[in-house]
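Below is one structure, written out as structure tokens; comments come after it.
All protein chains but one are shown at their positions in the complex.
Let's turn to subunit A:
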Amino acid sequence: MAPSGLKAVVGEKILNGVIKSVKKDGEWKVLIVDHMGMRILSSCCKMSDILAMGVTIVEDINKRRERICSLEAIYLIAPVQKSVRALINDFKDVGFTYKAAHIFFTEPCPDGLFTEIGRSRVAKVAKTLKEINIAFLPCESQVFSLDDPTSLYSFYSSKPNEEKDKMIENLAEQIATVCDTLKEYPAVRYRKGPEENARLADEVYRRLTAHKADNPSMGEGPDKARTQLLIVDRGFDPISPILHELTFQAMAYDLLDIKQDIYMYQTTGIGDSKEREVLLNEDDDLWVQLRHMHIADVTKKVTELLRTFCESKRMCTDNANIKDLSQMLKKMPQYQKDLSMYSTHLHLAEACMKKFKASLDKLCEVEQDLVIGATPDGEPLKDAMKSIVPVLLNNELEPYDKIRIILLYIFHKKKGITEENLAKLIQHANIQADSNIITNLENLGCNIIAGGSNAGKTLPERKERTGSTYDLSRWTPIIKDVMENVIDDKLDKRQWPFISDPAPINTTQTAVSARFGHWHKNKSPPEYRTGPRLIIFVIGGVAHSEMRSAYEVTQATDGKWEVLIGSSHILTPTSFLNDLKSLDQVPNPDC
């Protein structure tokens, strides 16, 4: 199943709009990328895709490269000084590095740099120069990232930051390219409170208007006037990135060491046991099916699917499990792709459960009671301190797990806790080295110390949610309430003001003919989807459970709305705590 949504839109734009547009039969090309270009490309295209479009090699612009003067080069780069200088350098000497240059910038190129290019020899060999207006990573079909893990520090560090204005402008431009790519011209809203929200929202609105001037078709289409863009800060929901989640994707990224979406494990294939690296992304259909499922359901589902698969292909096994995989492969090597997919997910689920059973089952019980404020039976939590003390004294738990429990306890207390109580907790848990993580949360506007700078700020009231849920998964991210309210047009305008007056919402349904007017629906390009979108940008990082909420809410509207969520980067609990730890420190100059 081909990926839909953001990845498809960006992939199509890059493959067709960039690479195919300069394709010439019989001629191969070199593709040169800088860091941003490479990340964008890698997130939506495979090597085989671009090879089919005539690209034979991908190079990093900042590394020393050989001359390949028989081939032309495509540059996919951000319009920043480092990349532009490297570009100019390729054509500086008498011997050009490549035969010609096709230049594609991710964003509008500033005048200064443009002039530099104009005055160099590049201008003579450039056969193409375009601004593609894609300055973000399409991580999933409904999730985007701006690829900047330093963002939390930039916004909320205790140290003064002179570059803050420039940083907000850059961020705004990147968010505007998301809307431009999706051909949306949304009404911009922000959460009233921290001043950064308003500033960013303002800047985004300005950039959006500039883009609309160049690209008037943005925001056109039936129902598009209802599209909204929400700017929200991380401090709005500090619980979701800290809580232990038991859905497959969130759990795997929290408990296992998965870097850049690559999962490594040992396996037996046709040959001997070897280390295998697998990319967890939407090209893996099974991953798309399983990623938001509760872990208890995952193993069941995969085993069931594997059994069905084996039966349909006449692979006689008594137990369809991963141990017999090498046997199955020898008998039917043509099913290698499918079998390795099942193998990967069984290993992944097993690894998650192993870690969970080792120390986390009791912990999760306590966590859920704290964040819901009641036991699974509905009894309100009476003595929270009593339930967390055994956790804090447990020496087998990692310091970060203890910090997470302490934080959840503080949030449970709503008004914060006293400094003495905090000191006592830190001592019980023996986490003095990491204790600044807790206090640094005040920078995000969270109420940690009772009567401190954030006194009076509380977490919002929650919706009542019923329905069968697992006892250890009762928490819903706060942003889900917001998403549902926007769609029902119930989001409070005072707490979530608009930057500009929104277009009047047409509540009456326009009559739609059942017979006529639908001819275009089968042939529409991916970004042209009828119906409004809700785009949410979280300042400081987005958690996996919040990403999952976007899909759940979209599904609940039966396709009428599409909810997209994104941030500067995607958080895991560990990375969030690491980010928080550094908020009161000076950044390392050698990085």
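The rule we apply is simple: a contact is a pair of C-beta atoms (placed from the backbone, for glycine too) under 8 Å apart; a residue touches a chain by one contact, two chains touch by 3 or more; residues count from 1.
Here, contacts and distances are computed from a predicted model.
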{"item": "The complex's invisible chain, by UniProt name, from \"Complex I assembly factor ACAD9, mitochondrial\", \"t-SNARE coiled-coil homology domain-containing protein\", \"adenine phosphoribosyltransferase\" or \"Large ribosomal subunit protein mL49\"", "value": "\"t-SNARE coiled-coil homology domain-containing protein\""}
{"item": "Which of A:Glu12, A:Glu131 or A:Glu552 contacts the chain that the document leaves out", "value": "A:Glu131"}
{"item": "Of A:Asn161, A:Gln289, A:Thr303 or A:Gln336, the residue in touch with the unshown chain", "value": "A:Gln336"}
{"item": "Contact partner of the left-out chain, one of A:Lys46, A:Lys166 or A:Lys414", "value": "A:Lys46"}
{"item": "Residues of subunit A (touch criterion as defined above) contacting the omitted chain", "value": "17, 28, 30, 33, 38-39, 41-42, 45-48, 50-51, 56-60, 62-68, 70, 85, 89, 92, 95, 108-109, 114-115, 117-121, 123-124, 126-133, 214, 260, 262, 269-271, 276-279, 313-314, 329-330, 332-334, 336-337, 340, 590"}
